[in-house]
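Dropping the structure in here first, questions after.
Note that this complex is displayed minus one protein chain, with the remaining chains in position.
The first chain written gets the first letter, and so on, giving A and B; residue counts start at 1 in each chain.
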Amino acid sequence: MESTDSYKVRLEVFEGPLDLLLYLIKKQKIDIHHIPIATVTKEYLEYLNKKKRININREAEFLFMAALLIYIKSRMLLPREKVINEEDPRQPLVHRLLDYQNIKGASAILRKKEDEEHLKWKRTSQPPLLKGEDLELEEVSLFDLAEAFFSLMKRRESQDFRIIKGKEFSVEEKIKEILTELKKNSFLDFLDYFYQQESLEEALVSFFGLLELIKTKVVVAVQEQLFQAIKVWLTKDYYAWQN
Amino acid sequence: MAKLMDSKLKNIIEALIFVSIEPLTEENIRKVLEEFPQEEIDKAIRELLQSFSDNEKGIQVTNSGGGYLFSTKPEYDSWIKRLLHIERKNKLSSAAIEALSAIAYHQPITLAEISALRGVDSSHTLKTLLQKKLIKIVGRKKCPGKPLIYRTSEKFLTYFGLNSLNDLPTQEEISKILEEENNFEK
Partner (left out) sequence: MAKLMDSKLKNIIEALIFVSIEPLTEENIRKVLEEFPQEEIDKAIRELLQSFSDNEKGIQVTNSGGGYLFSTKPEYDSWIKRLLHIERKNKLSSAAIEALSAIAYHQPITLAEISALRGVDSSHTLKTLLQKKLIKIVGRKKCPGKPLIYRTSEKFLTYFGLNSLNDLPTQEEISKILEEENNFEK
């Protein structure tokens, strides 16, 4: 259901200037191919006049059509040399009206089909047999893709704090990993190490592991100079701790 | 024995359609039943559709949206509304239906082209249709400004009970309804 009622009240029931024009033509039972432009323009303007307040921004299309009608009328009134093959100034408008009329006709049929389909109720959820299965399936369009991304960005902007879910890493495992690295290379570049972590969660768990090691004085973190790389070294206590 | 076999195939297809929320395509039915010959599958589908045609069922299998789907029979609508406490289903606005027709018959189409066909700016309506997933963005037009281009979706077909875009109202049907409207107003 379209939510904005304001959108629908534009000039009562008419969906647009073509709609109004079509109505005026039908009302006078005129052949669409031979619109008496003078009469129709007059009626069209009268109709607009009756609408006391026209919102220029919203009804601009109606005014534009009025201008177009007046233009066509003036062109038809102006005496000009007869040139064979010269297009009737009404032609483009007639084409638009015919196209539009077809759309209106199709809309009426689709509306009937909508009514018919509404009588048939469909299920909106999977039957219980399938519960528990991961069935998060969706048809994807380019719009979904772009929307997914931009809402992702929005979500991130608004989240200073977020809950991290996903694969689980244990602090114990990370401690073992860090110690293995340290034994191999005698020291560990703090930043390098974290860059290697594949997810934020993994990085956080590793960080906790490192804190644990520092707390128990098994390793020591050293920053030799301000803004320089932080390096982590094994301490003497490591060997004691190991036993 | 052969009889049992037939009805089994029909039953499998019925079960498959039943678990589908979206129309189940013949292609997917064939993929599932790859060991069965095409003719047998076709026959089983026909029999299945047939089995809902009498007055003994409250539900049916329909062929729309490019596949098969279960739904209730239309005559029981009022009872379902009672059960679900729904007075009436939301309909599309006339602007939305009009824009959909414009898109359906002129796709692929840009926003500017839709607006030109309708004579009204259609960006708001398009947004509604996108959100309802009745249309989708399918790329960009190769012209200055590279505007996005739109098409109707599978859901559009299902929504109107159409099996494919070939089932859209024909020019004859449209002319007929336009004539009827004119006569009615006279």
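General observations
Simple rule for what comes next: a residue touches a chain if its C-beta (ideal position, glycine included) is under 8 Å from a C-beta of that chain, and two chains touch if they have at least 3 such contacts.
Just so it is clear, the structure is predicted and the values come from calculations on it, not from any experiment.
If you put the hidden chain back, the residue from A:114, A:147, A:177 or A:212 that touches it is A:147. Interface residues of chain A facing the missing partner chain: 3-4, 6-7, 121, 123-125, 127-130, 133-150, 152-153, 155-156, 159, 162-167, 189, 191-193, 195-202. On the side of chain B, touch with the chain left out of the figure occurs at residues 4, 7-8, 10-16, 18-20, 24, 28, 31-33, 51, 55-59, 70, 72-73, 76, 79-80, 82-84, 123-124, 126-127, 130, 137-140, 142, 146, 148.
Just so it is clear, only the chains that are shown with their structure count from here on.
Here the CA centre of chain A is 24 Å from the CA centre of chain B.
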